[in-house]
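Worksheet: one structure, shown below.
Of the protein chains in this complex, all but one are displayed in their positions.
When the chains are written out, they are named A and B in that same order, and each has its own residue count from 1.
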């Protein structure tokens, strides 16, 4: 059966994921070492050890994401995170920074290493390079690839692949995006945040709802209509007219959609993908439980060669459209 | 027209005292809430339940909750505000609905310090509160009758079962 890798932003969400049938749960420490460094989220050291124990007792595994890029001069914080994840009994750590990976491979030779999507290893050469240099065992593939490209990659590499199937969708190559720091000074790579809540302001102006990030107007909706979170790459912008093209106003990068690749699971399985990943460490334990249950049913169906259960997640994507993203070539 | 929930049979001062007691009890039994809130524990949260008669001001660190008549001006000073129908608040508190989804769909609107609201939401989600149990442990006459009626009305209206045991 394909392995289901599920998010947990809190110990409660971890327990919810395990109870709902997650094979594996990924989470992070409550600091800048992980890419979901959001207020009120993530695990203390004791919580991590308890979480690992809870999962292990029920046959599930815990992966610890340490997937930001250590700050120059302060690498010790990240080194300690790797050591503590190892000490807590994590099945593997998910890393992005080559220097940190080199450190982990040297210092913890028995620790299983996964390459984070933040490393943006988007072709077989990059993946093989990481595998050969550091003994990486699994790569989380960037969301810029089509199913055909994933199939081709799996033919040329020996390590496991994990792909995103549900949740938030980065439209830029992950780990290579500074839009957030351009607008706010805080970035996924350096601070583990994107379009951070600390810079978000919702307001009602002249009868309209506005969402701003770092003072920049990102969404404006009529009063009464929901105003989306102002994530930069899903914002509404204007490209003024040029000599050759008319002005365009809209979601110039991506609509406020989320990824749902349920229907592609059988093809991903045939493509040789080992694990399916659900995004959403910032989501509630209720959300995690619902999504995990639905995807557990889906991977069991795929294993049995049965059609994908339809409409399982209709409620969770209600009011929000879903896309299969880059997995279909037309997205580009 | 908003259909208001039953008005409490007591003054804002009494309601505030009861709610502060509830807050203290929850904080005592769930110390992780305050540690998760971190610096945001000092924020003042205005809870604007649009179908209830009172505005609530919650101060987690001080473990204080005060109630204010909606008609009374001005609105109490606050750092962050969450606004929506009781059903949406209960759904988030009780973990039966995803907070993000409630915010995306506009059922809960937030203003002010967005970080503080997210921290509060995440801290409460981790705490797995059983609202019915927390309330029953506290409620004494005449508050118990009102609370029970309010919870029943809220459950009916929201379609959420608010007790963890069921």
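Going forward, a contact is a pair of C-beta atoms (placed from the backbone, for glycine too) under 8 Å apart; a residue touches a chain by one contact, two chains touch by 3 or more.
As a working rule, contacts and distances are computed from a predicted model.
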- Note on the structure: Expected UniProt protein name for the omitted chain (select from "Sigma-70 family RNA polymerase sigma factor", "ABC transporter domain-containing protein", "Glycine cleavage system H protein" or "Ubiquinone biosynthesis protein UbiV") would be "Ubiquinone biosynthesis protein UbiV"
- Query: Any idea which chains on screen the missing one touches?
  - Reply: A
- Message: Touching the hidden chain in the complete assembly: which of A:49, A:83, A:126 or A:257 does that?
- Response: A:126
- Kindly state which of the options A:183, A:227 or A:294 is in contact with the chain not pictured. A:183
- Per the definition of touch given earlier, which of A:23, A:36, A:61 or A:103 contacts the omitted chain? A:103
- Query: Which chain A residues would touch the chain omitted from the figure, given the whole complex?
  - Reply: 69-73, 75, 96-100, 102-103, 119-129, 142, 144-145, 149, 152, 171-173, 175-179, 181-185, 187, 189-190, 214, 216-218, 220, 233, 235-240, 242-245, 248-249, 252-254, 326, 329-332
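Following the convention adopted for this analysis, only the chains that are shown with their structure count from here on.
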- Message: Please tell me the distance, in whole Å, between the geometric centres of chain A and chain B computed from their C-alpha atoms.
- Response: 31
- In the complex, go through chain A and note every residue touching chain B. 9-13, 38-41, 44, 196-198, 200-203, 224-229, 282-287, 316, 318-320
- Sort out for me which residues of chain B touch chain A in the complex. 35-38, 40, 92, 95-101, 103-106, 109-111, 114-123, 125-128
